[in-house]
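Each remark here refers to the structure printed beneath this line.
As you look at this complex, bear in mind that one protein chain is not there, while each of the others sits in place.
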Amino acid sequence: MTRPWRGPAVTGPIPRRLRAVAVAAALCLAVTTGCSSGSGADTATGATGSVAFQPQHQGGDLKLLAKSAAGTLDPQVNYTLQYWQLYQALYDGLLAFKKVDGQDSFTVVPDLAEALPTVTDDGKTYTFTLRKGVKFSNGADVTVDDVAASFKRIFTVSSPTAGTFYNGIVGAAACLATPTACDLSTGVVVDKASGKIVIHLVAADPELPYKLAVPHASILPAGSPAKDAGNAPLPTTGPYSVGSYDPNTALKLVRNPHYTEWSHDAQPQGYSDTITESFGLTVEAAVTAVENNQADWVFDPPPADRLNEIGTTYAKQVHVNPLTAMFYLAMNTRLAPFDNVKVRQAINFAVDRAAAVKLYGGTNLAAPVCTFLPPNFPGHVDDCQYTAGGGTTWTAPDLAKAKQLIQESGTAGMEVGIVTQDDEVNKSIGEYLQSLLTQLGYKATLKPISANIQFTYIQNTSNKVQISLTSWYQDYPAASDFLNVLASCASFTPGSDSSINIAGFCDKTVDAQMQDALLTERTDPAAANAKWAQVDKAVMAQAPIAPLFTPKIVDLVSSRVGNYQFSKQFYMLVSQLWTK
Amino acid sequence: MLRFTARRIGAAVFVLVSISILVFLIFFATPGVDPAARIAGRNADQATLAQVRAEFGLDQPLPLRYVLMMRHLFVDRDLTSFVNRGVRVIPQIAQAVPVTLSLVLGAAVIWMVVGIGMGTAAAAWRGRAVDPFIVLLGVIGVSTPVYWLGEVVNLLTQSRLHGNVFAWVPPLGYVPLTEDPGQWALHLLFPWLTLATLYAGIYARVVRSEMLTALDEDYVRTARAKGVSERRILIRHALRCSLIPVVSLFGLDFGALVGGSALLTEVVFGLPGVGRLTYTALENLDLPVILGTVLYAAFFVVLANAVVDIGYARLDPRVSRA
Partner (left out) sequence: MDEVTVPLRSQGPWRLGLAQLRRNTGAMASLLVLVVVVLACLLAPLYASAVAHTDPFASNISGTTVVGGATVPVLAASDTGLGLGVTPIGPTWDPAHYFLGSDNQGRDVMARLLYGGRDSLLIGFAAALLCCVAATVVGVLAGYFGGVLDAVLARVLDVLWAFPVYLLAICLSVVLLTEGVTIGPVTIGAGSLWLPVLIIALVYVPYVARPLRGQVLALKEKEFVAAAVGVGASDLRIMRRDVLPNVLPTVVVFLPLMTALAMLTESALSFLSVGVQPPQASWGTIINDGLGLLYTRPAVSIAPGIAIALTAVALNIFGDGIRDALDPRARLRGTA
């Protein structure tokens, strides 16, 4: 997924689309042991783990602000962080990410299923039992037929992730080809009497539990329309349902009268009686409104010139949390001069990651990185092949080394075009790169293009992009979500707008290493993560990308808000904020 | 006259069709613009991509795509955005119109009063120290970038002087007239003044030069010879005559502004009007919304032109034969 830091100063909405993840991978431990790796990072939150509902804080109206609406309300179609965050209090899948603060939020727990699935048939069959007594907000019981219909609906509405998350279900291939004739009856088998749901896969997919815990796998009533429901809200199962939605004014959530808490971990009761996200204010105005307690929270990141103010005057209301994400330069390994590994290494040596951090908002908002996998992510091991003075973490650029490598490559003087998004932060990092490449002896030009098309533009090989600045945010916590998605041969499709391996990096040896790590993950997660660390090292040795930094997110809440909790998966837990 | 009107309508339709084709072609000439991958979602599977392309008719040849889109816009009226799936274009424009109208109407009142007042005063006091001063004020109004003026106004009213002088200024944004007339006016006050600055400058200059021309005309000399008072000459004769070109100019400007030319003011002050809608759609390369808003804008420009032309034709029959 992507989450641009700041939009162009005065432009309209930049939909925060989430990026999908492809490809089978890792039997994550989430199902069996719980995915805990790394230590809690430097969150400024201070909230504790899962504490039972505290009725004394119940009630009140929570007022959220966002620059603009984020499109359709259909949870199986919408692919924006903005609404995925709100869906946490609305919809449920068979499984869910634990709704708690901190690292534990990466754990998958049973939601509409009674328990975690039993996995049989070499990881190809998942068996669930539907929880009894859960009702939709329209009063109807949630039945196994609703579950079967919801899985089918993923394909009939051409859900963005239909072909990448759920393509492994038996019968999915035909559904992808002709959604209207979709038949999943052999892939998702349900039994009304026992409440059993059996999902059959074509091949083992250890990441399936994660994929069942994201909004595209929400369970909706069987009668839901077989096309994008658009602005018409669909019945929910969570503590809230949609009261009204108008993309030009507001999205209002009200209590779901048929909800009772069935699992505090999976779907905790919410505190506020209503949650309203209003649209249309500029971010500047929205930040002011929160400072004056006229609103409680702003979705959009605060503008650069307000950071100092909110970090100083409103420090008590600010929460800064690291994200498992990276900003990086993708260098096209199939175009000169970046088809030469020495040039790619030179860029890695030359780029001043501290400068990029500064342009992003300073050392408290981002940290320089050298590895493919972000810190505190499964498989991450501190390592830096490209820093002055050696060492396992980045300290300073090594311009002398970079210039020497470029001289050896004989590419100095070539024309290099840098493509970035045209919002303030990305453009400013682009300007720095243009300045740097000029200093290194290239004829560098900068091409900032609309944030909305840049991401697909740089993927398509027919646009002949040499080097681009982009970012990658995890979809779920698995090393394959970075390495296998961004650096495998399978993720490269020439001439397509959807070719996420932007560098066009394809190395048979590395690919084999990744396959090995994926296989290992089914049996030994710890060993697999060690292997992923080796893959990371091997990819970075060939330097198809230059990682710059891992960003943090700033949440400013009003002074009346309490119980801020940050899920690393879906960010601030809106339903858990209280105003009383 | 009837034939002339019919011809004007024919020309207007031609212009609108041409503009829609132009926008359509400009859009599909842009590289990387294919919305399929964006609609399908990041890193979508190639099959999903093909599915979306078929669903939105993007695999059809260009002319057919154009016809389909026009049908959705005008016949079925259910054209939906490429970026915000499921969001319809027409209601979006319909909701933005009152905002733009509020902005433009208020500003128009201000600039007409100020512009005509300044222009008349300058013409009346021609040759005295006041005239060049007013002229200079007008030129400064015309020459100041409106978006920059807006930003500076925001800086002063929202930040620098918000603590004392401008404590009463509400945050940026729009409050509907039907919801709270007082807040509506308060929210729009500075946008009105900012937008009016530019046009007051233009109109002051136009009124002044028209009046100076009129004051040289024979009938004015005749009136003077007859002993009509200077003041009466100024108001009854010179001003009345110079208002005809001013009103026709106003028609054109008003049409353009209602159509979305107040874009910069709307963007700077965060007013969700048609101009800002167009601008965000262009930013996001959201073709259906771009088509809708540009056609809407062109419609008002064409309408204003036609009204002005037909008005002229009524006043001067020679025009309809030209």
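Lettered A and B in written order, each chain numbered from 1.
Operating definition for what follows: contacts are C-beta pairs under 8 Å (C-beta built on N, C-alpha and C of every residue); 3 or more make two chains touch, one makes a residue touch a chain.
A quick note: this is a predicted structure, and the numbers were derived from the prediction, not measured.
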Fill in: Residue in contact with the excluded chain [from B:Tyr174, B:Tyr203 or B:Phe269]
B:Tyr203
Response to the item:
By the document's definition of touch, the residue of A:Asp228, A:Asp422 or A:Glu521 touching the omitted chain is A:Asp422
Worksheet entry | Footprint left on chain B by the chain that the document does not show | 11, 14-16, 18-19, 22-23, 26-27, 29-32, 132, 135-136, 138-140, 142-149, 151-152, 154-155, 159-160, 201-206, 209, 213, 249, 252, 256, 259-261, 263-264, 267, 278-279, 282, 285, 290, 293-294, 297-298, 301-302, 305
Worksheet item: Since one chain has been left out of the picture, which residues of chain A touch it in the full complex?
Response: 6, 8-11, 44, 284, 303-313, 315, 318, 320, 352, 354-355, 358-359, 361-365, 422, 424, 427-428, 430-432, 434-436, 438-439, 445-450, 457, 554
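Here is the rule we use: only the chains that are shown with their structure count from here on.
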Worksheet item: Can you list the residues on chain B that touch chain A in the complex?
Response: 30-34, 36-38, 40-49, 51-52, 55, 80-81, 83-87, 92, 95-96, 158, 171-174, 267-268, 270, 272, 276, 279-281, 283-285
Worksheet, complete the sentence: Residue positions on chain A within touch of chain B in the complex are 1-2, 8, 10-15, 17-22, 68-74, 77-79, 158-164, 167, 176-177, 179, 228-231, 247-248, 280-282, 284-285, 288-289, 294, 449-457, 459-460, 463, 485, 491, 493, 496-498, 500
